[in-house]
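Apart from one protein chain that is not included, each protein chain of the complex appears where it belongs.
We call the chains A and B, going by the order they appear; numbering starts again at 1 in every chain.
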Amino acid sequence: MNKMILAMGAAGIAALTSAPAFAQEAAEAVPAAEVVSPGTAYIFNTLLFLLGGFLVMWMAAGFAMLEAGLVRSKNVSTQCIKNIGLYSIAGLMFWIIGYNIAYPHGGEASSALFGMAGTIYPMQAVGAADTGTGYSVASDWFFQMVFCATTASIVSGTVAERIKIMPFFIFVTLLTAIIYPVVVSWEWGTGYLDTEWGFSDFAGSTLVHSTGGWAALVGALIIGPRLGRYAGGKVNVFPGSSIPLATLGTFVLWLGWFGFNGASQLAMGTVGDVSDVSKIFVNTNMAAAGGVVVAIILTQLRYKKADVTMALNGALAGLVSITAEPLAPTVGQSILIGGIGGAIVVFTVPLLDKLKIDDVVGAIPVHLIAGIWGTLIVAWTGDATFTGQLVGVLLTAVWVSAASAIVWLALKYTIGVRPSEEDEMAGMDITEIGVEAYPEFSSKM
Amino acid sequence: MNKMILAMGAAGIAALTSAPAFAQEAAEAVPAAEVVSPGTAYIFNTLLFLLGGFLVMWMAAGFAMLEAGLVRSKNVSTQCIKNIGLYSIAGLMFWIIGYNIAYPHGGEASSALFGMAGTIYPMQAVGAADTGTGYSVASDWFFQMVFCATTASIVSGTVAERIKIMPFFIFVTLLTAIIYPVVVSWEWGTGYLDTEWGFSDFAGSTLVHSTGGWAALVGALIIGPRLGRYAGGKVNVFPGSSIPLATLGTFVLWLGWFGFNGASQLAMGTVGDVSDVSKIFVNTNMAAAGGVVVAIILTQLRYKKADVTMALNGALAGLVSITAEPLAPTVGQSILIGGIGGAIVVFTVPLLDKLKIDDVVGAIPVHLIAGIWGTLIVAWTGDATFTGQLVGVLLTAVWVSAASAIVWLALKYTIGVRPSEEDEMAGMDITEIGVEAYPEFSSKM
Partner (left out) sequence: MNKMILAMGAAGIAALTSAPAFAQEAAEAVPAAEVVSPGTAYIFNTLLFLLGGFLVMWMAAGFAMLEAGLVRSKNVSTQCIKNIGLYSIAGLMFWIIGYNIAYPHGGEASSALFGMAGTIYPMQAVGAADTGTGYSVASDWFFQMVFCATTASIVSGTVAERIKIMPFFIFVTLLTAIIYPVVVSWEWGTGYLDTEWGFSDFAGSTLVHSTGGWAALVGALIIGPRLGRYAGGKVNVFPGSSIPLATLGTFVLWLGWFGFNGASQLAMGTVGDVSDVSKIFVNTNMAAAGGVVVAIILTQLRYKKADVTMALNGALAGLVSITAEPLAPTVGQSILIGGIGGAIVVFTVPLLDKLKIDDVVGAIPVHLIAGIWGTLIVAWTGDATFTGQLVGVLLTAVWVSAASAIVWLALKYTIGVRPSEEDEMAGMDITEIGVEAYPEFSSKM
């Protein structure tokens, strides 16, 4: 109590002078474990979830623009409806069942692989606070929900231009209701990977990005490449319809990532927490910067051109790479981790083409491969073992791949996933949507 | 005082352990009426207005992109200047006179239909705080101002492509200086509807959205449809020039709506308030999601296509529907309310065309019809009577329609509102602006 009173006294002196605190260094020394009242901390913690939540929600727009820019104009309207639809479905599914699968153990450690807390997530009454948690449960739910939507966004880019809308939405429904929440339960839900392996994934290099990546990869394999993509024994480039929209989408994602990683600190009600959020902002930014610069340098050296789509994907790969541990690394380590993420993109994009895996926007290199890289390197920078991280990567790979394959195959052999060849050539904007994206602009092609 | 000391003690214990509060459930139980000092609460309340304010300001960009995407390319530059111009005019008018009309009674209940507090809104001195209010008056003014601008944004979409710039700006001037502020005074200004009818409109389904909607509807009727729109006895579709820009605009509006509804709680300086803001975020998001999913399902069933513009407007209609009461409903109710908003769009867009009312972007279904729906349903979910809500809807209808009609007609019979037929066919980008939106892209049409 004495300590508290003293701190309060200091507070009084500092505050009464009515100047910005840091102008007077002597008076305002803040003990690391400074007195912030639990009510104030509650408001700060909740605010962090709300800020992080709306920034990550904004990433849905980023994926929409990135993908709208990287598909051909005949499929742009389709990509737009897929993105706003998947974000909506993710919210509904995560509320109906997803959250309860993701957090089944009520905060207790558990080795169970599957569990469920209940059905339909309840919110507390109006005006009531969550006195046992230190933050509003609604704010936390909102923040978790937008992560769920992000996972689905990753899939839509890879399988673009040759999957019909309804099978895509059905896949998203199952991904966000079950497949993704199970992965979350193992780690953030204090489940198997957390309890048994000390697996560490701060903001989701594996839980979000690799999960989306595996679902996308299996989808690409089962659905097959776009018509003509690998015809004639060579890789035919289908250039994206709008580079500025792809650039806009990348900047939106970069911005949103401050919420994605920063708010994954889960608290800013202490001076230590808010300082850590700040460090996460810096490291996240610098990893992305490293990814961009490395991608530009490598494409310039390799192709004598600075490939803009590689630069954009370099930024995203840098961001994914740092996501598993954005707090512990130094700034220098962050640049290195992100830079290697950028290199991964430059080298694995052509590799996928050699394997005739048609990934329209490069989501597999960015989210899956860089996600694995980012997860494993935590053994170096963070508090985890290489074995533990590898087990997390592999378990996620097995579960997501198997579950996704079942869903994709069931769709393929029931309602079908692809449009007819004629429809695919015409573009799904005409056949599935009835609204052209750019009806007035004539095509060179 | 004892209670406070005890709370402080608890705070001390919790904070001194220096871990995120919610990691230790026992120590940090937060009483719902927890001690947050008035200075801290002041900062939180002000911060909520600033956050909400910049998010709603961003909606101006959302409307600009939505409308730029839904008009034909020959009017895109015009739509851009109209949107940045109306946002600017709204700010100036709300400062010169609008705020003083909107809040004439100094917080006292009043049954007066018209009043005015003064002219030109004063701000306090630098470094001074507003000790009687609990928040900075400048932050509140900023937040109220962006709502005023939103009202004007709604009009610009409906009457696009056939109204000249200067009469449009004159209408905006009067809408934001007088017409909208009078409506606000009746409710948020503790006036007639609030005092006499217990009318309830949390964030403006009626005050903002229906007001904009009535002004737009009357404008559409007086100005008439675009040339050729209903020629030959049928509805001729004029497809929008860029679906990705319309999609971007919708995402921007969705994002901004967290500020629109969330910050309309007007305070986050208590744990109860910030928890309520969180619930508003969730309900707002889920109503929009409901609107999207219903619009997609209905268009798929009705037209065998999933219409992307209907999906976008479904999101917006869901958002408008929940705006009159985003806090009291359960999540399930919110999805239902928003979903019905989505259905309203699907059914009323063709209806307007039958009536030969030419609404370029669908703002009347989205903002007016869904706004009425959202306002009336508060009788079910919130603290209001059906009669009271109906009176609010009708009074707004009468006032805004009459006042708007006077202005539109005065413009029509003085300086004129429409370009010549030749100019309208050529597009206003050439005749009014002199800058084409896409000068290098040739047209199919």
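As a working rule, a residue touches a chain if its C-beta (ideal position, glycine included) is under 8 Å from a C-beta of that chain, and two chains touch if they have at least 3 such contacts.
Since the structure is predicted, the reported quantities are computational estimates derived from the model, not experimental observations.
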Touching residue (missing chain; options A:110, A:211 or A:250): A:250
Touch with the omitted chain, as defined above, among B:37, B:330 or B:385: B:37
Sole contact to the chain not displayed, among A:178, A:308 or A:357: A:308
Option from A:193, A:289 or A:372 whose C-beta touches the chain left out: A:289
Footprint left on chain B by the chain that the document does not show: 1, 3-4, 7-8, 15, 32-43, 45-47, 49-51, 53-54, 57-58, 60-61, 64-65, 68-69, 76-78, 80-81, 83-85, 87-89, 91-92, 95, 107, 120-121, 123-124, 126-139, 141-142, 145, 165-166, 169, 242, 245, 248, 265-267, 269-270, 272-273, 432-442
Touching residues (missing chain, whole complex) on chain A: 7-12, 14-22, 25, 28-32, 34-37, 39-40, 44, 47, 51, 55, 72-73, 127, 239-244, 246-248, 250-252, 254-255, 258, 262, 268-272, 274-279, 281-282, 285-286, 288-290, 292-293, 296, 300, 303, 305-309, 311-312, 315, 327-328, 330-332, 335, 438, 441-445
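Throughout what follows, only the chains that are shown with their structure count from here on.
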Distance between chain centroids, defined by C-alpha means - chain A, chain B (Å): 30
